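One structure, as structure tokens, below. Some questions next.
Note that this complex is displayed minus one protein chain, with the remaining chains in position.
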Amino acid sequence: MKKLPISELNAFFARVAADQKLYLPVEQAGQVDFGCWTEDATVRLDALKTVKSAKGAFFPQVEDMLRFHTQGKNIDIQPTELMNEKFVIFGVRACDARAFELLDRVFMSEPQDPFYAARREHGTVVTLACGEPEASCFCTNFDIDPADPAGDVTAWLVGENYVLRANTEKGEALIADLADSDDDVSAKQAEIRAIAEKLPFANLNLNGFDGEHLMERFSDPKWAELSRACLGCGTCTFVCPTCQCYDIRDYDTGHGVQRYRCWDSCMYSDFTLMAHGTNRPTQVERFRQRFMHKLVYFPSNNEGIYGCVGCGRCVDKCPQSLNIVKVIKALGVKADD
Amino acid sequence: MTNGNIIPMLGVVTDIRTDTPDIKTFRVEALNGGKCFEHMPGQCAMLSIPGVGEAMFSITSSPTLKEYQEFSIKKCGCLTEWLHQMDVGQQVTIRGPYGKPFPVETELKGKDLLFIAGGVGLAPLHSVINYVLDKRENYGKVDIVYGSRSKDDLLDINEIQNSWMDPKNNLDVHLTIDRPQDGWDGHVAFVPTYVKELGFDPNKTVLVCGPPIMIKFVLQALTELGFEKTQIYTTMELRMKCGVGKCGRCNIGDKYVCKDGPVFRFDELGVLPSEY
Partner (left out) sequence: MQGMILDRVRALMSEGVATRVLGWETGEFPYDRTPKFFNESNLENLKYDSFCGCNLSKYLVNESEKVIALVKPCDSYSLTQLCTEHRVKRENVYALGVACRGKIDVNKIAALGIKGITDVEEDGDTLTVHTLYGDKQVARKDVLLNKCMSCKGKEHKNVDEVIGESEDTSSVERFDMVAELEAMTPDQRFAFWRNELSKCIRCNACRNVCPACTCVKCVFDNPNTGVQNKAAADDFEENMFHIIRAFHVAGRCTDCGECSRVCPQGIPLHLLNRKFIKDIDELYGDYVAGDEADQRHPLINFTKTDCEPSIVHQRGGDKG
């Protein structure tokens, strides 16, 4: 274990940022999101949830893939260089850290996504235990421990000090120069777990959400009513740490064509639109797709692991208070059914 | 044999054939000649014109053809419109092959085959048919039922009449069009009706492709004739972007059409939500 007094935090950030990019929760115009550390950035490690999740560190909202130059009938392709510089993302919470593992299952499985893989290779993740879980948090339903998040380094705020534990070689290298500590974090952990146990959504019933009951969940007549108020916006998708669907688009810069990929949302009407129509014509099907994917399709393909980490961002951010908790409660099957 | 690379390579269009008023067949070769990559019948590739768009197309030519690959493409959207206007010599970007092919070397081997196609739906089966003809000894009796809106909309009609129908191929082709037309003395009926009329022996393995509504009624017709869902294969078309099962667009149930399909057996589709 290592120790970092709050008073020395900024000096530590400056040392890290001297030879690599450092991303951490930063406040901008009243909102906290992961941003690049600078000396005058308003660092907000106290903010439990950034508006957007930490996934952007490895899977940015917009990412260049390649560039084309066309001349007459000829095309010249210039691939974009892959990430080749080390970076640190500091202050990731347990839910977002688990989300990286879920994204790995998508992007690191064969065939590996080169852009994601390069970022993953160059990034060091420092997680932060959740001292004060929010009312909308429900990560424990997915066997996530907010008192012991994953990552290359795990940090706890104990009194006036951050206590850090390296979990990997990358992590060890990052905190090697910090002072050793014999602090015990178990009291802090017990405190966090006690809060987590009593959270309003601590005991969701996920019975019946699995590949075996795929058609039953899909055919549930409740989807129509559940989705009735859905605006079809992309808020839930874009704040979600596990949503990984993307679009590939071309942008004419005037000096060539930039092909980029960007986050996409299955909630959008054009997501599956082809020249001759769409297979999900109304918001009922689009809404159902998003939740079926997280609660049934993903676990069906991934040994029962859910595609939700219980961060609660959709609970906080949906303009009309629709969210995955509501869906789980509405469609859940009692254990004895 | 699929390619995981989402970065395309360059190809050049070396021949363009007008098949029907709205279908053209494009021959694509690598810049220094030869095929861009190897594929198996039923697999697809992403073709793109930078700044216009990128889309998934069936590779229409058989893998037994060594020099080039062909794509029969119907004009129906922004990219296909552009493709239809281009000239020989145009470079395009191409990546693939993607998806699961028809099981020509396993489950289909030694079987009597029945191909049923409607309109541009012949394109994905074209590759299989030519593959079968090139390895004719590996397969039993072969029948093809092919229908279109009109005689002018029949794809590859020259090849069908001059090559496929050649007696040495020992293959029966049953053509039909939807409505009577001057200059057509062949059969007139919708494909599903014709299939029922022809009344095939239900020991065949069926490969069907066409508009969704045709597939639906062909399936009914085949069921009436005593075919099982395990004997029938089809190939699906959905919006795709990445081609490698990651972008999420072609997700249906726990399957990704680009990776787990596009070829499916009907009993596999039966356990999926009918969102296609």
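Letters A and B mark the chains as written, and numbering starts fresh at 1 in each.
The rule is short, and it goes like this: contacts are C-beta pairs under 8 Å (C-beta built on N, C-alpha and C of every residue); 3 or more make two chains touch, one makes a residue touch a chain.
Bear in mind the structure is a predicted one, so any value in this text is a computation, not a measurement.
Only one of A:Val239, A:Cys266 or A:Leu295 touches the absent chain when the whole complex is considered: A:Val239.
Those residues of subunit A that touch the chain absent from the view are 28-31, 33, 48, 51-52, 61-62, 132-136, 195, 198-201, 228-229, 231-235, 237-239, 247, 249, 251, 258, 260, 262-265, 268-270, 315, 317, 319-323, 325-326, 329.
We adopt the following convention: only the chains that are shown with their structure count from here on.
Per-chain CA centroids place subunit A at a distance of 39 Å from subunit B.
Interface of subunit A with subunit B (complex): residues 65-66, 68, 70, 73-75, 77, 79, 106-107, 110-114, 211, 214-215, 218, 244-248, 250, 252, 257, 259, 261, 264, 266, 271-276, 278-280, 285, 289, 292-293, 296-297, 300-301.
By the touch criterion given at the top, residues 2-10, 50-54, 76-78, 80, 86-87, 89-93, 237-239, 241-242, 244, 246-254, 271, 273, 275-276 of subunit B touch subunit A in their complex.
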